[in-house]
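Showing chain A:
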Amino acid sequence: MVEVTLWGSLGAAAGGKNKVEIEAKDIRELFRKLAEQYPGLEPLIDRGIAVAIDGTIYRDTWSKELPEGSEIFLLPRLAGG
Partner candidate 1 sequence: MNFDPRFSGRKFTSVGTRPIRPDGVDKVTGRARYGADFNMAGQLVGRVLRSPHAHAKIRKIDTSKAEKLPGVKAVITAADLPDLTDGDAAMYDVLDNCMARGKALYDGHAVAAVAAVDARTARQALKLIEVDYELLPHVTDVDEAMKHSAPLINDAIFTEGLEEKPVKPSNVTKRSQFGHGDVHQGFGHADFIVERSFKTEQTHQGYIEPHACVASVSSDGTADLWVCTQGHFVYRQHCAQLLGMEASKLRVTSSEIGGGFGGKTHVWAEPVALALSRKAGRPVKLVMTRDEVFRASGPTSATSVDVRIGARKDGTITAAEATLRYSCGPYAGSWAEIGAMTAFACYRLDNVKTVGYEVLVNRPKTAAYRAPSAPMAAFAVESAVDELAKEVGMDPVEFRIRNAAQEGTRSSYGPVYGPIGIGPTLEAAKSHPHMKAPLGKNQGRGMACGFWFNFGGQTCTDLNIGMDGSVSLAVGTVDVGGSRASLSLVAAEELGIAYEQVKAIVADTSSLGYNDMTDGSRGTFSSSMATISAARNAIKILRERAAQMWDISVDDVVWENGHAIAKGEKHGNLGRLSLKEIAVASGKTGGPIAGHSELVADGAGVSFATHICDIEVDPETGATRVLRYTVVQDAGKAVHPTYVEGQYQGGAAQGIGWALNEEYIYGKDGRLQNPGFLDYRIPVCSDLPMIDTQILEIPNPNHPYGVRGVGETSIVPPLAAIANAVSNAAGVRMTHIPMSPPRILAAIEAKRAG
Partner candidate 2 sequence: MAGVAVSTTINGDHVEYLCQPDETLLDVLRDRLGLTGAKEGCGTGDCGACSIILDDRLVCSCLVLGAEAEGRRVETIEGMAHGDKLHPLQQKFLEHAALQCGICTPGFLIAAKDLLAKNPDPTEEEIRFGLAGNLCRCTGYDKIVRAVQDAASVMKGA
């Protein structure tokens, strides 16, 4: 079980929650279960979300494992110059 923090606009799509608990071993499972439990999140996940695991930001690495007790943050995907 990992605790996932959602940034503001994501929270609105998850029924106003800003923290959710998900049983997920990697990013792929996290996205799949989030979309199942909070259908409002699916289009946002499709559009692209970054996952910060203990402060390191990952983009599309599905296989990235979510260590038990790690700090998981979902962030909007960014544009750069």
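If you want to know what made the cut, all candidates are chains of the complex that A comes from, given by their letters.
By definition in this document, contacts are C-beta pairs under 8 Å (C-beta built on N, C-alpha and C of every residue); 3 or more make two chains touch, one makes a residue touch a chain; residues count from 1.
Note that the coordinates shown come from a computational prediction; the quantities given were computed from them, not determined experimentally.
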### Message
Going by the C-beta definition already given, which one of 1 or 2 is in contact with chain A within this complex?
### Response
1
#### Entry: Interfacial residue positions of chain A with respect to candidate 1 in the complex
5, 7-9, 12, 16, 47, 52, 54-61, 64, 71, 73, 75-76, 78-81
